[in-house]
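As you look at this complex, bear in mind that one protein chain is not there, while each of the others sits in place.
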Amino acid sequence: MSGRHAPHWLSRNTVPLTMQRVIIALAPVTLCTLLWFGVGVISNLLLLVLFCAALEAAALTLRQRDVRAGLADCSAIVTALLLGLTLPPALPWWLLLVAAVFAIALAKHVYGGLGQNPFNPAMVGYLAVLIAFPDDVARWPQPAFAGMDQVDAVSAATPLDSIKMQLNQMRTMAEITAQPAFGLLAGRGWEWINLAALGGGLWLLRKQVISWHVPGSMLLTLAAAYFLLFAFTPATQPSPVIGLLSGGTMLAAFFIATDPVSGAASDTGKIIFGIGVALFCFGMRTWGAYPDGIAFAVLLMNTAVPLIDRWTAPRIYGHRERPR
Amino acid sequence: MRVPLSKIARPGWGIAFDTRGNSADLSALSLPERVCVPLQQHIGSAATPVVKPGDRVLTGQPLARAAANRLGAAVHAPLAGRVQAIARQPGPGRTGLAVSIESDGTDERWPGYTAHRDPLRLSTSALRSAVVQGGIVGLGGATFPAGVKLNRGSGVDTLILNGVECEPVISCDDALMRTDVDAMLLGAQIMLRILEADSCIVALKDGMADALQTVTTALQTLADDRFSIAILPPVYPAGGEAQLIELLTGREIPAGGLPWDSGAICQNVATAAAVAHLLRSGEPLISRIVTVTGAVVAPANFRVRIGTPISHLIAAAGGYTDTSSRQLIMGGPMMGIELPDDSLPVVKATNCIYVPTIDELPATAAELPCIRCGDCATACPAHLMPQLLLQAQATSDTERMQSLGLQDCIECGCCDYVCPSKIPLTRRFVAAKQELWDIAFEKRRAAKARERIAARTTRQQRQQQEQADQLAAQTHNVSDTDTAHQKLQELLQRTGADREDPS
Partner (left out) sequence: MITAIFILAGIALVVGLGLTLVNRTLPQNDQSPLDELEALLPATQCAQCGYPGCRPYAEAILAGTADINRCAPGGDATVTAIARLLGRHTATVDPAYGAYQPGHVAVVDEAACIGCALCIAACPVDAIVGAHRYTHTVIRDECTGCKLCLPPCPVDCISIVPLRPATRQAA
């Protein structure tokens, strides 16, 4: 007699396995970013993984928790990777450390560690350095495939940024997209990074690590919003394709907004969450001060999660009304 | 005649198990030398013994009758022999009074129950009282007294014969449908007559091809247009009563209500067969089919007399294949209970003896924090949100637990199964339910106590007043009334103080 209790069978799915799958699914987009932006991406990722793991261990020690189990769940690595993929390459180490402190120590452990954080840690870390050091973080180098056709090494505006600036200078979309910074579908390089994120995300869907609700509703809403404005004013509005394949859209749709800890609980709630992220993101991109508002959009919707959970709790079997 | 057949789509909840390869063959089993029959094998109160140690009993003779005016069921002698003792003995999941009988090998039948050639001619009240007398309880595992559920006038229009058997390793219902289909259908007709219901759905699981064939053929011969067949996906817990009613009729058992409030009830296929055996052959519930599976040499189904030691079954199945580290589970891997050893008897609830192999049971993994992945909410057949319930439970927020539907948890274990953090959710919820029950009980008790305290205080005040009045009447003649009043006040104060000081 071992004191076992029903159920005696348990699935083989575990939190570390889930996190490891997320890491595997991030491989294509990491590789793509590396190809277009060079070794600076690697130094970023390595330093961030180091910082995040060290901070996680330190926080767990301070909180007197099991450090080994806390590191083995790989959640700090996922946060580090997401941070590394949203920050421009080859940032100074101290800036990465600040981002990691905000993500792991403040956004995660101050609230009680894994599973308790109301905000997405990676996005908190990213926004902290974006707001504090805009000169370093808002500017990306010109993407160059495998370093071959490198025009110049100086920083330039991202496609979303340059669209915004040039539209303000009364250029039309046709003129803008004809420039060398744009490729077949959207910004050069960025289109491939987004497609790689989409591929990894679809694999996660297939492995049932994430459900379709958040990415589906978010991408559809974003596409619809872009399409509505684009249909009326195609000259001064980027097309839905550019909207979906620019900035961190796909990464956010499949890897960031799907974070279960800071996201909505029910399926309906997830759909509302996705729609909200898309609308905020679209609004900020079109009318806001920052070229890509996706990180703000995710954090804004994180704040709405308790309310969404309250509204969208499914009706319990045998009850007429939803629980309140 | 064509038998209506419907196929039910896979619901969003639950866990899909691959159940192919379950051996459903029925093997012969010798009579045990000794049986131990617990007096409580059902939901409700223990039965009251009607035999004494030393009595000779015959097969099918009542050993104990259902406790008067309580929910319960009678218990019968599974074989002929001498009653050795009536004493407290450990049974599966519960220790209580049990009757030990040593077999005399004759298996002589007790003649007290009449065998009817056509039970359907009997009056409904006669049929129902026979079901109650026969000690028949739900044989799916819940052991709810069948007679209570078969209640005319409860507004039930649909009887569901539950042969879904959604727990992965069990195949006793499959075996029953393949070997005893006529009794099962007669039992269903009897129940329909008692209920005055007009439709009966035989529910099977996808993959029970032989059983489906047998039932279809039997129904074609029977040509009763009240019957139809439904095939359910191999999803756990599609065979749970509430879930089955929802899947087959679209109705739900209202919260806090009882199954028949939905207008439909489920009876296990074996329960129906037991009713038919009782009325047609005069045999009360003294045996049932039990699946023996897992790490045994020859997994099989046996028709087992109630009270047979489990070791007898294991021996009939060829013994254990792995003797080093052995566990024994009564029931299936999702809701079964662990047994301490194989000396315990088979009871009416024993649908399966499952000996898990070591690699089938997960190593006890450390519990990780909940990451709110929501897999549990997707799996929950009651549409609860276990991840939020867990939060409420962790903060002892009883109100939130109640509003999140803790009482509607059916304890199926789906959330535990899918949880990537390996949190024992079901066990927590069961404990929390008990806690809620305690709190509600204490609240009721407190409200009543408050009333009684108020009544007592009023009474004491009245008594004091009466005493004071008497005293006043006695001292009325004293000229110095002020002194008397002062004395009275002192007296009142003293008595009051005496009463207030508990030491």
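Letters are used for the chains, namely A and B, taken in the order the chains are written, and counting of residues starts over at 1 for each.
We adopt the following convention: a residue touches a chain if its C-beta (ideal position, glycine included) is under 8 Å from a C-beta of that chain, and two chains touch if they have at least 3 such contacts.
This one's a predicted model, so the numbers in the text were calculated from it and none came from an experiment.
One chain is not displayed; in the complete assembly it touches the shown chains B. Among B:Lys7, B:Arg251, B:Arg450 or B:Lys487, only B:Arg450 touches the chain left out of the display. Of the candidate positions B:Met1, B:Leu71 or B:Leu120, contact with the hidden chain is made by B:Leu71.
Across B:Asp157, B:Asp198 or B:Glu442, the residue that sits in touch with the chain not pictured is B:Glu442. Take chain B: the residues that touch the chain left off the picture are 43-45, 71, 142, 144, 258, 396, 398, 434-435, 437-439, 441-442, 445-450, 452-453, 455-456, 500-503.
The definition used in the following text is that only the chains that are shown with their structure count from here on.
One simple way to say how far apart two chains are is to compare their mean CA positions; for chain A and chain B this gives 49 Å. Interface of chain A with chain B (complex): residues 1-15, 17-18, 66, 69, 73, 75, 113-116, 211, 260-261, 263, 265-267, 309, 313-319, 323-324. Against chain A, in their complex, chain B makes its touches with residues 15, 168, 242, 246, 252-257, 327, 329, 331, 333-341, 356, 360-362, 365-366, 368-375, 377-378, 381-385, 387-388, 403-405, 408, 413-414, 416-422, 424, 426-427.
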